[in-house]
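Apart from one protein chain that is not included, each protein chain of the complex appears where it belongs.
Going in written order, the chains are labelled A and B, and every chain counts its residues from 1.
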Amino acid sequence: MLVFERRREPSRFWTAITPVLAVLVTLIAGGIMFAILGKNPVEAIKTIFWAPIFDPNLSAYARPQILVKAAPLVLIAIGLSIGFKANIWNIGAEGQYIMGAILGGGVALAFYPLEAWWIFPLMIVSGIVGGIAWAMIPALLKIKFRTNEILVSLMLVYVSEHFLASVSLGLLRNPDGIGFPGSRNLQHYTSASNGELFVGTGIHLGVIVALVSIFALYGLIRFHRLGFQVRVTGQSVRISRFAGVNPNLMVIFCLAASGGLAGLAGIFELSGPAGQLSIDFNVGYGFTAIIVAFLGRLNPFGIALAALLMSLTYIGGDLAQFMLNLPSAAIQALQGMLLFFLLSMDFLSQYRITIKHWARG
Amino acid sequence: MDFAAINPLIFFSTMVAASIPVLLAALGELVVEKSGVLNLGVEGMMIIGAVCGFIAIYHTGSPLFGVLASIIAGGLLALIFGILTQVLHSNQVATGLALTLFGLGLSALLGQPYAGIKPPTFPKPDFGLLGDLPVLGQLFFKYDYLVYVAFILVVGVSYFLNRTRGGLILRSIGENHDAAHALGYHVVRVRLAAIMFGGGCAGLGGGYLAMIRVPQWTEGMTAGVGWIALALVVFASWRPYRVILGAFLFGGVTLLQLNLQAVGIKVNPAYLSMAPYLITIVALVVISGSSNRLSTQAPGSLGRLFHKTM
Partner (left out) sequence: MTRNILQKVFAILASIFLTFSLAHAEPAKVGFIYVGPVGDFGWTYEHDQGRLAVEEAFGDKVETSYVENVPEGADAERVLTQMALAGNDLIFTTSFGYMDPTINVAAKFPDVKFEHATGYKRADNVSIYSARFYEGRAVIGHIAGKMTKTNQIGYIASFPIPEVIRGINSAYIHAKKVNPDVEFKIVWVFTWFDPAKEADAAQTLIEQGVDVIMQHTDSTAPMTIAEEKGIFAFGQASDMMEFGPTARLSSIIDNWAPYYVARTQALLDGTWESVDVWDGISTGMVEIGEFSDRIPEDVRAEAQAMADAISDGSYHPFTGPINRQDGSAWLGDGEIADDGTLLGMNFYVEGLSGSIPN
């Protein structure tokens, strides 16, 4: 019979090899699905995983776009991973992302059409504040009433979505938009526009900040006392008290960090690639980032890789749709499979599988 | 122009019928959470149930087959979640989210040939004279079969959880899996069964949407009901009978808002739609703040990893 034994330390070899293995298995399973749908499996796989990076026509644009699409995922996942390490579960990043965008965008639009250098930094800070404020609700309720933060933060996502609908049809509706829903486009407001830094790449400040956040997290966890405290809290709240950690402050810190980064991602996205606050502004980065955080094993560099992989499947998926007429549902199903395989194979790095014979007598 | 124009009897019976999908899904999730597992993939399991139920009833013409297909499809999808989280120890939150993504994609693929088709009618029971009773007839005897099934299921789940040995084992596993394991209970097996039950219920809820409530198959037709079910379990503070109350509240607020508009009373739909979620948070605060820990019913091991130690 097969027996699973937990390894004392995750195996380095398997940690490195399982993601590759999972992608390979996905390619096979996905290929079978594409074949069933009547498409050439090799071509479909090539279009999704290879074309965005290497196709001579498309890669020049698609390569930086992978970074652009990965940036909000990295920012949010980096923030979430701090909390997850400490066993503090914020799954409402989607709501904090929305509220960051609403507050940041609202502050910037309040000054329209004034042009001034301080509007941009003020907008960014407001975005962070919006995210933190929204995350403080589950944090304070948890401290004060021991309320489960998973559930409160999730509930607040729905509240923020309704709030978004309300402001994009009301308070923040573009007065020059002849009655259509949606705010003014921040791309057209020079002082608030988070434009591209390198012409033709679409790379904006948010991508750079996401990159910085990876190293910042690494530094924090590795070298700072706070990183140690986070890890201890994750192992046991009781032990952490002996280590001089105030659990309440830890809850505040973790939710503020994840909420603030989610809000930051929201305002970068709004003022940059999206431009406009509308009913459909949020596209699920907050939830995808949770998956990204786990795929990256809560390690900053792992998170970066996982975000790039997810981003690649989005961009390759678009290509496969209009180049091969694959339905978007097939791309979704493929992403689902990829996640299943990645999550399940993680097992191999945590456990040793041995064969044990039934002992008699 | 006034409240009097809303007939409370009709309002009530419409609300009951409208709340069934979310009621079923929440009831299933409640059992899953009672066993200590958090499955965020309810939306994915519901929509798979919706499409498979539709396909089955369309081809066989048999409502029974439709119902069975919904349950089995939801249960099978849940089994993927179960194997990943219970056997391969993957993270429950991430796996649940992936399950939703996969379910939405797969259902759309399966359903492609069935868009824009009308399914056979789902029969309603005939209560004869009972249905003609004034007030009572309208209140109790005008629904389709699954409404009664759903309510019987609530009673059954409540009885199982609180009055049977199996329920006790399930709850003790949810409360403290290490202790339950030490007592010799099969944590993984019980949880797998609970997860599949939850999937079956969610699938049936989806099937109800596609076969009775709407009835048709359209891509993405669950439109977020699965997420509301998650909220509902919390609102109900993990008690089956309160799930009914919550389902009425969530369904009722939407209906109330539509009714108020129809009779010409000015409302702000966005703020009214937020209300159930805010109420859920308040309810959560109240139950978490209460001094008696046992009265909260919240499973102690919810979402935590269990690993058998030899």
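Keep in mind that, in the parts below, a residue touches a chain if its C-beta (ideal position, glycine included) is under 8 Å from a C-beta of that chain, and two chains touch if they have at least 3 such contacts.
A quick note: this is a predicted structure, and the numbers were derived from the prediction, not measured.
Participant: Looking at A:257, A:274 or A:337, which makes contact with the chain not pictured?
Facilitator: A:274
Participant: To test your reading of the contact rule: which positions on chain B touch the chain that is missing from view?
Facilitator: 1, 5-7, 10-11, 14, 18, 21, 108, 111-112, 115-118, 209, 213-216, 218-223, 225, 254-255, 258-259, 261-264, 266-270, 273
Participant: Kindly note down the residues of chain A that lie in touch with the hidden chain.
Facilitator: Touch with the absent chain occurs at residues 57-58, 61-62, 65, 68-69, 165, 169-170, 173, 178-182, 185, 187, 202, 269, 272-276, 278-281, 283, 315, 318-319, 321-323, 325, 327-329.
In the analysis below, only the chains that are shown with their structure count from here on.
Participant: Please work out the Cα centroid separation of chain A and chain B, and write it as a whole number of Å.
Facilitator: Each chain reduced to its C-alpha mean, chain A and chain B end up 28 Å apart.
Participant: Taking the complex as given, what residues does chain A use to touch chain B?
Facilitator: 6, 37, 89, 91, 137, 141, 144-148, 150-152, 154-156, 158-159, 162-163, 165-166, 169, 287-288, 290-291, 293-295, 327-337, 339-340, 343-344, 346-347, 350-351
Participant: For chain B, which residues are in contact with chain A within the complex?
Facilitator: Where chain B meets chain A, its residues are 38, 40, 80, 83-84, 88-91, 93-95, 97-99, 101-109, 112, 219, 227-228, 230-231, 234, 268, 270-271, 273-274, 277-278, 280-281, 284-285, 288-289, 298, 302-303, 307.
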